[in-house]
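Apart from one protein chain that is not included, each protein chain of the complex appears where it belongs.
Every chain is named by a letter (A and B) in the order it is written, and numbering of its residues begins at 1.
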Amino acid sequence: MNGKTATIESFKDFMIFIRSELKPKGRIFTIFNVISAPIILLGAILIVYRLAKGLGWPVTNLSQDFPWGIWIGFDVMTGVAFAGGAYVLTFVVYVLGAKKYHPIIRATVLNGFLAYVFYTGAIFLDCGRWWNIVNPMIGNEFGVNSVLFLVAWHFLLYTLAELVEFSPAIAEWLGWKKIRKILGSLTLGAVIFGITLSTLHQSGLGALVMMAKWKIHPLWYTEFIPVLFFISSIFAGLSMVIFEGTISHRVFSQQIDEEHHRTYDDILVGLGKICAVAMVGYFFLKVLVFIHGKHWSLINTPMGYWYLLELIGLVLIPCLIFVQGVKDRNLLSIRVAAILTMAGIIINRLNYVFIAYKWYIPMSERYFPTWIEIVITLAIVFAEIWVFRWIVNRMPVLKESPEWAREE
Amino acid sequence: MNRKLFTFIVLIGICTYCFFLFRETGKIWSAEYKAGNAVARPIFISDTDMFKELERPPVGFYHDKHTVALEKEGCGVCHLQDEKGRFIFKYPKLRDEKTRQSLMNSYHDNCIGCHRERAKAGKKSGAVTCGECHVVKKGYEEWLRPVELDHYLHYQHEKALDKKCELCHHLYNEEEKKPIYKKGTESSCRDCHRGKEGGKTASFRKAAHADCINCHMEHNREGKTAGPSNCKGCHVEMKQRTISEMLAVPRPERGQPDKVIISSEDARMKGVPFDHRSHESYTRSCRTCHHKTLNNCKTCHPLKGSAKGNKVALADAYHRASSGRSCVGCHESKKSEPNCAGCHHSIKGALTNGYCLVCHSGSSREDQAVRRLETLNASLPEMAPEVIDIGVLKKKYMPVRFPHLAHVRKLFEISNRNRLANYFHADKAAICAGCHHYTPIEHKSPPPFCRDCHNVSFDLQDLKKPRLVAAYHLQCINCHKRMKLKPLKCTDCHAEKLMDKSLSHKNRSIKVR
Partner (left out) sequence: MDRREFLKTIGIGIGGVACGDILIPSIVKAQNAFGGNEFFGVLVDTTRCIGCMRCEMACAEAHNLPLPDISNDSVFEKKRNTTETRWTVVNRYETEKGKIFVKQQCMHCNQPACVAACLVKAMKKRKEAHVTWDTNCIGCRLCMVSCPFDMPKLEYNSPLPKIQKCNLCWDRFQEGKLPACVEACPVEALKFGARRDLLDEANSRIFQNPHNYVHHVYGGHEVGGTSYIYLSAVPFEQIGFRGDLGTTPYPEFTTGFLHAVPFVDVLWPLILLGINRAIRREED
C-alpha cells in the first residue's frame, strides 16, 4: 500500500496508471453502495429533467414568494458552513503550527474541496439561467456592488486555494517528486489566502440576505448576520470534521496506522474544545443581539419557541455537552454534541432561506421541498462521498505519505 | 459533575423545548400574533399628574367588571360616602396625595388589600402581584367617549325633573359657601367646573360623576326611571338624533333672542342678520357654537381680540374656516354632505369675495325673502343645450350622450331644497360653475369648450391640469361618487362599439407569447 514510488515517465504511462486507478477497489455490494448508487443514478436523470423543464413545479416547489429552497438553503448555505472545518484546521495547523492536528488535515481539506466543487454544482442547478453562470467570472458585467458577486469570486478562488492545499497528496499519488516539492512550498500561501477568502465568503453568505430586511423574522434578522455566519461556520465545520472523522475512521480504519489511532482521541477532544469556545462566543453574541433587538414579546409566539429550540436546544445544549465531553474526555458526548450542532446549523441556515423567511405567509402557501429536490440533493451528497472514497482509497489522505515525501 | 445527572438535565431541557415547540406546531408558521379584542375594556389608571414618569405600564382597570362583581356590596366598598349618603367618586377612598410614594401606597393598599381580604374570606377575588395589573395592553384605543348632553338629552332631563333647572344648574355663593340658583344664568357645567383635579372648584370630571351618578342611583332606588350609572351607560359614541326625535324637543329657554343683527359699532362691514332660533335646531347643543359660557361672541372676541378670547379677533371668530364653531367653518362643513359635495369638492377656498354681501346685508332677514333660483327656463343661458354628444375622444366606445339639461334641472332642484344653498346659489352662475369652472357664464355667449383648456394629449409640463379624457372622467365620476349616485360602469355612459369586434375585450382570446 505505502509508497507508490514508481515515477511516471511518459503520457502513456500516465494513462495506464490512471486507468488502473479508476477501477473500483474493495467490495462492490456494500449496503451503502446499494442505497446510494440508484439514488445517484436517479439524481442524474432528474438533473437532466430539471434542465429540460425549468425550475417550476413539478421539479421544485419554489414560488415567487420563496425564490430559494433547499438547494440554496441546504446545499450551498449549510454545505459551505460544514466545509468551514478546512479553513479552521489549516489555520490551526499551518499558521499556529499545532502539529497535533496534522493527521486529519488532508481529509478535512479534501472534504472541504469536494464540498465546494459539488455545492457549486448545486448553484449551477439552482440558477434559472445556468448557461450564464460564467458571466460574473468572464466579465459579462461585473456586478461589483453585489454581495453575491463577491461570494462567487471568493468561492472560486477558495476552491482553487484548497486544490493547491491538497495538491501535494495528488503529486504523491502520481509520484511526481519535483512537483510535490513546489506544491508543498505553496501550501502556506494557499492557506493564508484560503483563510482570508473563507472569512469573507462565510460571512458573505449571511450578508446575502441582509436586504431581505422585513422578510426575515425579527428574531433572526440583525445587522450582525455576517458575523454570526462566520462564527457559526467555525464550529459547524469542526463538528463536521468530528462527524466525518468518526465515520471515516471506521470505514478506512485499515489505512490508518497505530500512531494516528492513538492520537485520534486527543484530536477529537481538542476539536471539541475549539467548538465549545466558538459556541460560547456565538451564543453570547446571539443573546446580545436578542437583547439589543428588544424582542421579548416575540419569544412567547410559535416562532419564538422555534428560535429558542435553535438557540438553546441546538447551540447552548450541545455547547454544554462539548464542555462536559472535553472535561471527561468522553468521545461519545463529543460526537453527540457534534451531531446536535450540525442539526442546529442546518436549521439555522434553512431559517434564513425559507423557514423564518416570510414567516407570515400561511402554511398552505409555504415552500416545502419536492421529492425531486430532495433526491437531487441526496444524489449530490452521495456523489461527493463516492469521490471522497475514491480519493481516500488511492491517495495518501488518511494513510501516511510515501517515504520520499516525508523526508523534508 | 455527575455524568448521569448531567445527561438527565440535558434531556429534560430538550424535552421541555420540544414540548413548547410541538404544542404549537400547528401554529408555527401562522401569521403575526394578534391581540384578541376582549369584550370588557379597561380604564387606564395612570395619574400622570402625580406620578409623572411611570415605572411600570399603567393599570388597565375594569370598572364595570368590578361594579358587577360587587353589586351586592355596593359602591361603598371602594368609594367614600358623605353625611348625606352621597358617594364621593374618588379612588382610593382616602387618597394620600402628598408624595408619589404615598399615593402609590394608597392605591396598592386599597386594591391589593381588598383582593387579599376577599380571597381569605373565600370570595371571588382579583390580582395581588405587580405583573397581574401592570401589564401592557395593546389594541385598546380610547374607548370612553366624552359625554355630550345634546338638546335631546337635555330635554329628557328637563322632562324627568319637571323643569327644575336648579337641580343641576347652580352658581356658587362664596359667603354662604353653598350653591345657589339664579334663573337666566345657566351655562355649561364646564364654565366653572374646569381645571385640574384638586383645585378649589371640583373638576368637571368629579362634579359630573358625583352629581349624575348619585342622582341616577337615587332615582333608581326610589323606583323612578333613572339614567345609567356604569361607564358604558354614558360614555358611548353619540348617535345622530332622528328628525322625529328632534321635533319633539322644544327650544331650551334661557332668554336667548330669536333673531338678531350681529354687528359691532366700529366694524366697517354691515351687520349680519342672524336667525338664532332656527340655528338652534341645526345644532347638537348650545356648545356647538358657544364655548363653555353662553355669552355672545363679542364678549370675549372684541374686534381686535383679547386675551380672554385667546386673541382671536371678532372677524376670525366668525370666519375661521377651520373652526367648527365659526359661521363659515360650520357652513363649510355642510359642503361635504352628499348633495353638496358633488360640485363643492372641487371648488377650492372657503370664502370668495363676491359672497361677503350674502350675509353682510345689514338689514333684517325678514324683508329679504329667501332668494330661490327661479324656474329653470327663465334662468338658463339662452344657449344651454338639451343634450351634448361628447365624441372628441371616442376610440373604443361610441360618443357619450350627455343629458345636459337634465343635469341642470336636477342641480337646481337640489339647491332649491336647501335653505343654506338658497342664499348662496341665488345666481344661476353658481350652479353652472360646478362644472364650468374658471369660465364666465353669461346669458348671451356659451362658455368655452372643455378642450380649450384641457389638452388632448398629455402635457408633461402641466401636471396640474388633467388632459381631456381625464378631465371628463374626473368631473363626471367624482361628482357621481360624492353624491353617492349609483356606481358607474363604463357602459352606463358609453355604448360599446359593436361594429369593431376586434376592440371589444370580451372577444379577444388570450394570446400567449
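In this text, a residue touches a chain if its C-beta (ideal position, glycine included) is under 8 Å from a C-beta of that chain, and two chains touch if they have at least 3 such contacts.
Because the structure is predicted, anything quoted here is derived from the model rather than measured.
Chemist: One chain is left out of this view; which of A:147, A:289, A:356 or A:392 touches it in the full complex?
Modeler: A:147
Chemist: For the full complex, which residue in A:85, A:112, A:226 or A:344 touches the chain that was left out?
Modeler: A:226
Chemist: Out of A:30, A:132, A:253 or A:297, which is the one that touches the chain we can't see?
Modeler: Considering the complete complex, A:132 is the one touching the chain left out.
Chemist: When the complex is taken as a whole, what residues of subunit B touch the one chain not shown?
Modeler: 336, 345, 348, 393, 395, 456-461, 463-464, 466-467, 469-470, 473-474, 477, 488, 490, 505-506, 508, 510-513
Chemist: Write the list of subunit A residues that the hidden chain touches.
Modeler: Contacting residues on subunit A, toward the hidden partner: 51-57, 60, 62-65, 67-68, 91, 94-97, 123, 126-130, 132-133, 135-136, 140-143, 145-150, 152, 188, 192-193, 195-196, 199-200, 203-204, 207-215, 223, 226.
Please note the rule applied: only the chains that are shown with their structure count from here on.
Chemist: Counting in whole Å, what is the centre-to-centre distance of subunit A and subunit B, each centre being its mean C-alpha position?
Modeler: 65
Chemist: Taking the complex as given, what residues does subunit B use to touch subunit A?
Modeler: 1, 3, 6, 10, 13-14, 17-18, 20-21, 24-25, 27-33
Chemist: Inside the complex, what are the residues of subunit A that reach subunit B?
Modeler: 301-303, 305-306, 308-309, 312-313, 317, 320-321, 324, 328, 330, 359-363, 366
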